[in-house]
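A single protein chain has been omitted; all remaining protein chains appear in their positions.
Here is chain A:
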């Protein structure tokens, strides 16, 4: 009898005490807080931002952040931005944008790149600088302008042009010009393809979906959910990280323009975009090419408090993972999630807000199936049991990359701000951010709400 009571009691305790830990603060390590973060509206590439350069967008995010937080420019120790497709003229886009945004020319800035988790890398670099006592105030962000990508001359043409530059006599020049062939003019386009495997990401996503037996219908349903939730969040004004952007020579842009809830029937009509004619990944269940920038003010907690700020969240444990870039290209979240939870001493149940990057519906659903599979956990992750499914009601509740858009270099900050803002709005202590990236890499981070 006692025994039975004991078990019942135990069950009751487990049911009530959902939080494993009160806080993730660690002794002797500085707490790092997000004071606030902003982003420009994310737009389909080729729309209102199409005549800008990347640093223009990044500058808009920076000035927006300055305005939102009123932080004095001179206290910023360092600026870090993520980007993926680099504009060669502004390869250190962080520096160009900072100068243009009126930051002190004494504030150093650098640019990082790690595919779709570039902004995550910018943030965690900042976390490292603060935690190690090197800096107190960091601006981290990211930018991507897919409306204009560097299209190069072919290697042969480039070589010819460079050689012509060096040629001294007319004879040399003529002999070089005589080597010219029409096919030299064929341009080199950047592709969203893996260098190591030459496979485009959409193709890999389609194979991944097939490997986990994710149907077309499931993918379309998930995409519809993303768009519907994003629309709702937009209508209710929940996407408060957006700062309006007055595009030079155009109207002010105030909201994302890729949110388009459709119907399953409409979506079913689309043809597969990558594996033709029988694949399952379509334009409607993939994230679209997006222009956008984000920026975030990160500080040491004591600095923020000393300056009179009320921070939004702590940035806690984070984790980078990587795996086979061919067959597991987009499984980063599955690998990173359990690792970061274990590192933080938390369980799935502790998380109140999940913010996962949605590259493709098929990718999210494949990750779900992988996380829910004992077989996969045992055979590919070296775990005894499955990771477990994030509950859908806590998952990307304000839309995701599928609907809001995915400017490669900027998405990381959006994910963190969405988690932080959701925790403030919906209540709860811990948020989990996770994302996959080209190269078979992945990232996850715990965001802890700042006590009100």
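Just so we're on the same page, a contact is a pair of C-beta atoms (placed from the backbone, for glycine too) under 8 Å apart; a residue touches a chain by one contact, two chains touch by 3 or more; residues count from 1.
Going forward, contacts and distances are computed from a predicted model.
Set against the options "TRASH domain-containing protein", "Nuclear pore complex protein Nup85", "Trifunctional enzyme subunit alpha, mitochondrial" or "Small ribosomal subunit protein mS23", the UniProt name belonging to the omitted chain is "Trifunctional enzyme subunit alpha, mitochondrial".
For the chain missing from the display, the contacting residue among A:207, A:312 or A:339 is A:207, taking the whole complex into account. Only one of A:63, A:111 or A:328 touches the absent chain when the whole complex is considered: A:328. Residue A:369 is the one among A:39, A:225 or A:369 that touches the chain not shown. Residues of chain A in touch with the missing chain: 195-198, 203, 207-208, 210-213, 275, 278, 324, 326-328, 366, 369-370, 373, 375-376, 379-380.
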